[in-house]
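Heads up, the thing below is written out as structure tokens.
Yeah, one chain of the complex is gone here, protein chain that is, but the others are all in their spots.
We just call them A and B in the order they show up, numbering each chain from 1.
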Amino acid sequence: MTFSPELEAKFADLVTHYPEGRQRAALIPMLMFGQEEVGSITPEFMEEVAKRLGLNTMQVDEVVGYYSMLHKKGMGKYHVQVCTNVACMLRGGAELYDHACHKLGLGHKEVSADGVISLEEVECMGACSWAPAIQVNYDFHHEVTTEQLDTILEGLKK
Amino acid sequence: MALVNVTINGVQVQAENGALLIEVAKQNGIEIPAFCYYEGMSLQAACRMCLVEVEKAPKLMAGCTLPVAEGMVVRTESEPVVKARKTTLEFLLSNHPLDCPVCDKGGECELQDMTFKYGVGESRFTEIKQHVPEKQWSPVVFYDAPRCILCYRCVRVCNEGMGVGALGVSYRGVNAEIIPSNGDHLECDECGSCIDICPVGSLTSGIYRYKTRPWEMEHVGTVCTHCSNGCKTTLGVRNNEIVRGNNRDKSGINGEFLCVKGRYAFDFTQHPERLQTPLIRNAAGELEEASWSRALKLVAEKFKALAGPDFGVIGSTRTTNEENYLLQKFARTALGTASIDHHRTGDVVTLIDSLSGKTGQLATAEDLYTSKAVLVVASDLSQQQPLLANKIRANVRHHKAAVYTVTPGPVREDKIARKAIRIAEADSLAGVEQLREALSKEAELVIIYGDAIQGEKVRQLVAFGESLGIPVKYVALVDYANSRGALDMGLLPDLGPGYHATAPGRSLQQMLDDPKLAALWVVGSNPLKGGKSLASTNAFVVVQDLFLTETAQRADVVLPAASAYEKNGTVTNVCGQVQRLKKGIETVGSKADLAIIGLLARGMGVNLGKVDADAIFAEIAASVPGYNQLPMPVILTGGAVQTHPVNGGVPPSSVPGIIASARDTLFTTGSLTRYSKILNEVLEKPGALYS
Partner (left out) sequence: MKLFNEPSPLETKIISFRFGLENSASIDTYLAHDGYKALRKALEISPDDIINELKASNLRGRGGAGFPTGMKWSFVPRASEKPKYIVVNADESEPGTCKDRLLIQHDPHQLIEGCLIGALAVGAKKGWIYIRGEYNYLIHIMDKAIAEAYKNGYLGKNICGTDFEFDLYTHTGAGAYECGEESALLESLEGKRGVPRIRPPFPAISGAFQSPTLLNNVETFSSVPAILRMGGQAYADLGVPRSGGTRLVCMSGHVNKPGVYEVPLGFPLMKFVNEIGGGVWKGRALKAIIPGGSSSPLLKAEECDIPMDYDSIAKAGSMLGSGGLMVMDETTDMVKVALRIMRFYQHESCGWCIPCREGTTWLKKMLQRVSDGHGQTRDIDLIGDLAQNMMGRTFCPLGDAAAMPTIAIVKKYRNEFEEYVARNPFASPELVSIA
């Protein structure tokens, strides 16, 4: 499996961050950063990372299954995450999520047919004081109203 | 270590400072219930069944991870403790499919037992349970996630116990489940330890599944017939069929360990090709079914006529000591021949000679668990000597033993080795020499060597060991369940029982190669395997076996024999430890080799005395050096006793025999492999054993 030179450089740098012999520590960062490029945590990707860190694939599989941001199934090009946890819920997060479902015709962790947009109902993402909040990929949007959500979603489709 | 005073349920007891409370309680007859705690394995503190009340602690403490300290006051049955236990069980059962009536584990399930003992009667859970379909991971391993209580015993036994590490945990929360090594399937040793150790019916065995309920079986403790390690196994027998092999009572030298062969490969006993009636070669040259009386009469007549120095006898590495002893006695006396041999797989003889005059230098299986250091020379232990490998792993885990390997290719022991030397088998001793400095710093050592070390090399290896200046013990590796017993009982062309010199005869190879051979009697062996032929085309050949092997196909008379699971007697393992075989099932049509020998003797008018296993063993004990003074009660109750070393030297051999291990793997076991359906299934999907 090959990666872009930038990602290769990142991987090469990552393993130097941890004590000698403890390079397994680079596993989660490698999966997270690699996922951005590969699109999802594919079996080949897991095998490749395992090989580089001297692990077996099962050990990688154990880790991948644990973390909610590591997706074996590819998400959309734009992954829309709506928080419905308490602080957001108090300010309309649940309604915002329902709105997104209807608007996109998608449910939790579903991907649009063209692969452009996916939706996920997520737990608190650290924007409680500016609720309700959403994240599109890694970009935060604060105090999102349904109208604003529509605009954001329209923007993604283009 | 310092002793401390601990009060458990009002009783003051003494315990080693820092010992785990759960163990201290057990030593004092108090049971603290546990799912995830498992003696000898790493701690988890996951199930929370073991919570106890500790004075001054703000909340209940997990007894499985709590080190005792001076003055600790503990209550294991107080009201809060009992309530906590009940509720933990209630939580556990909330998501547990209540399919006990169809579960393999029903009747011996720890969750059932625990619920019976500590649980509440009714269920307050009325929600919908999580359902996940059952998965098959290998021919022998099935996993039912909803039944899994996530105690992680399977993960640990595979990783820590087996050194395989084929099981993991994935997902999280209520979706957490056990996963196999290769995505949707297992590539592993297929030992079934994980199934055995599972407290519930989550992991089930492909062989045993839905076959029976535990209480419908009879349990017979005997010894595995496959390799030389001699694991004790408890056969589960139902309707004269073996349906299960395990060692849950942890008795014997192997504790609860069994490898794939011991646990599953008993199915050869039921193989459709199993011989059930004698065969006689007819005028047309074909083997034809015959009655026992006709066959025995024919053989007895022929034996009488052909007795003499040109009679060849090849014994077995799987038959009992009693059978081997009687066979050589019969051959040497009644048949008047010295041409007796068997398939030799390791040079025990030279080792015994090299150690003559010394005592206590032959290691037992237990020594591999306790010795501070172990050197493995020219053997892939995990493949060929599974129990010994397991002992060493446990030794490393529990006592941090130092392991050294000198092998031609990578072996699993490398992973736990202080030093692993890669060197051609022929140069093994040079490899050993490289370790001199490290080894001489150890407090003690056990040296284990494979068949590449024979003759002069054994003497050199012993000389090396003796020059280290530390106590050293040795194991000469051999292949099969009674390989060692065959040697001890004198199935050798120039050595009688107890390695006493006798008049020399032909070795196995010489028998095969001698065109003048008049008769060949093969008991439980397949010397013509692999397309070999007999030089003597006229020889009258009698074969006793379970199956129509290559050798049996050449026979004039084939007598169907009983397997080790179908008879009584004793066998001696690779470390010279004698153990008792107990008949698990009755044979249909075949007879035990001991009985066949007795009947042939009677047919020839030879008086061999009383021919039953106990009587012959008494004779062995009275006459065979090494087997005298064995404490019988230990053997009779299923224990293992090491034979005494023969002191005084073994006469140099005038008939060199070929010593060659069959190099079986975990999944092969000489000819028996072919007749075990389960081993074949496993072999069709061979695992990547070195990850």
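As a working rule, a residue touches a chain if its C-beta (ideal position, glycine included) is under 8 Å from a C-beta of that chain, and two chains touch if they have at least 3 such contacts.
Only a predicted model underlies this, so the values are computations on that prediction, with no experimental measurement involved.
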Option touching the unshown chain, where B:K26, B:K86 or B:R663 are the choices: B:K86
Hidden partner chain, touching residue among A:S40, A:S68 or A:T151: A:S68
Residues from subunit A at the interface with the omitted partner, ascending: 17-19, 22, 24-29, 31-33, 53, 62-63, 66-70, 84-87, 89-91, 123-131, 135, 138-140, 142
Subunit B residues touching the omitted chain (full complex): 43-49, 51, 58-60, 62, 65, 83-84, 86-88, 90-92, 94-95, 120, 122, 124-125, 127-128, 130, 149-150, 169, 171-176
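Here is the rule we use: only the chains that are shown with their structure count from here on.
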Residues of subunit A that touch subunit B when the two form their complex: 43, 56-59, 61-62, 64-66
Subunit A-facing residues of subunit B, complex: 165-166, 168-172, 179-183, 691
